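Structure first, then comments.
Only a single protein chain was left out; the remaining protein chains are all shown in position.
Order of writing sets the chain letters: A and B. Residues in each chain are counted from 1.
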Amino acid sequence: MSAQGEAPEGGPTERTPLVTEMVEALAPLGATPRDRLGQTHLTLPAASIREAVRSCRSAGFDQLSDVMGIDWLEFPRHQGPRFTVVYNLYAIGANERLMLRVEVDDGERVPSITPQWRAASFMERETYDLYGIEFEGHPDLRKLITPEDMEGHALRKDFPIGETPTLFNDGRFLDPASFRAGMLGRDPGLTGWKGGTRKGVRSDEEHRHHDASRAVPTDRGGEGSGS
Amino acid sequence: MALTELFEKDVMELERDGILFSSLGKLVAWGRSKSLWPATFGLACCAIEMMQSTNPRNDMARYGSEVFRASPRQADVMIVAGRLSKKMAPVMRRVYEQMPDPKWVISMGACASSGGMFNNYAIVQNVDSVVPVDVYVPGCPPRPESLLYAVLQLQKKVQGKAFDQQGVELPMVEGWHRP
Partner (left out) sequence: MSQGAPTRMRPEDRATVLREERHGDFETKHMRINVGPQHPATHGVLRLVVDLDGERIATLSPRIGYLHTGFEKTMEHRPYQQGVTYSNRMDYLHGFGHDLAYVLSVEKLMDARIPDRAQRIRVILTELNRIASHLMFFGTGILDMGALTPFFYCMRERERILDIFELVCGVRMNYGYFRVGGLGRDVPDEFDDAVRSFVRDFPAAMRQYRRLFEKNPIFVNRTRGVGVMSREVALDVGLTGPAARASGVNLDFRKAAPYSGYEQYDFEVPVFEEGDANARFMIRMLEMEQSLRIVQQALDALEPGPIRDPDRRISLPPREELETSMEAVIFHFKLVTEGFHPPIGEVYVPTESARGELGYYLVSDGGSMPYRIKVRVPSLINLQALEPTCIGGLFADMVVNIATLDPVLGDVDK
């Protein structure tokens, strides 16, 4: 899933002119493109994100839609760093969208684009709050939406969702997670249901939540992108 | 009450002439219940339905809740409308403490009453753990009519006319003895 110039998902994509221009312009910075369902994503090294955003903005991508993080900890057969930061850029005049991706590990820092683009201020703070990815150079990097006294980063896959077990009228205490475990295909849970044809992860596999670099074997052939 | 039984006939005559008998507690309770002014504590979607309950179709003002006071010092009842997040809980406690006695709390909606559909790290699972609740209103969001019914139930509770499911009369709530 880490984009290293792999085959496009969802079929071949015809790239729009401004995006094609940016793919070429950012190639010297180490950008590798990948198309996902018609949308071009460029993966860059973290150090060159400021330069890349600057040149995209001067080329015509004048709206920063979003800066978001993705935690690949529990993604099946993921190789590479744990987090990805996706920058969602949109050109209003040309009506084209480009996604820049930066892959970082836990503890690595990403240069902040807030000094050059104020729109990233809240977005980077939110990504820091929910994932713990630090943005170097952000004027005011602190928690945005979670309580001040809450420790931990809420959207990481090893942060528990914190469900209160439900007490039923007949006295049973049921933990909602075990109800759902069967659906995720992770473990049989209370019902013994093994999750059926869930692609990607075998249902009788053990998961270590803190082990990010699992190589997960599977006996289903032809497992890849697309269905 | 025992007094009126003794003088039943005289009481009836006097009432025909326009003199009513009551106790001070009942009068005060009647006055309080018929003018419950809510404090604005709208949090989320239920707040919109709370606003809708003041519009001309479902008019809450005719039941005494004439205005929603922004300052908690001038309010009687706090309608917790919406999901209470853990960051907001100390703020809500402080607003509740600023309200003068007697005060009541209506927990409006599923999220305030029990956490609703959000069983996670961010939402307080029952507002009763922060403030003492008098009336719970189910719904997601409850219709304005439900909220009006809740206000009427609270009025009955204030007057001492509330009954629980077994038909046992609930004690009248006196605001100044509550924790």
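The definition used in the following text is that contacts are C-beta pairs under 8 Å (C-beta built on N, C-alpha and C of every residue); 3 or more make two chains touch, one makes a residue touch a chain.
Note that this is a predicted model, so its numbers are computed, not measured.
A.B. asks: Of A:23, A:46 or A:70, which residue touches the hidden chain?
C.D. replies: Once the missing chain is taken into account, the touching residue is A:70.
A.B. asks: Kindly note down the residues of subunit A that lie in touch with the hidden chain.
C.D. replies: These residues touch the chain not displayed: 1, 9-10, 36-37, 39, 41, 62-66, 68, 70-71, 74-76, 86, 88, 90, 92, 95, 97, 99, 117-123, 126, 130, 143-147, 154-155, 159, 161, 177, 180, 182-185, 193, 195-201, 224-227.
A.B. asks: Name, in rising order, the residues on subunit B that touch the hidden chain in the full complex.
C.D. replies: 40-45, 47-49, 51-52, 55-57, 68, 70, 72, 82-83, 85, 87-88, 90-95, 97, 117-118, 120-123, 131-132, 140-141, 143, 179
Please note the rule applied: only the chains that are shown with their structure count from here on.
A.B. asks: What whole-Å value do you get for the distance between subunit A and subunit B if each is reduced to the mean of its CA atoms?
C.D. replies: So the centre of subunit A lies 46 Å away from the centre of subunit B.
A.B. asks: Provide the residue numbers of subunit A that touch subunit B in the complex, in ascending order.
C.D. replies: Those in contact with subunit B are residues 146-148, 150, 154, 159-164, 166, 176.
A.B. asks: Please give the residue numbers of subunit B that touch subunit A in the complex, ascending.
C.D. replies: Against subunit A, the touching part of subunit B is residues 85-87, 115, 119-122, 125.
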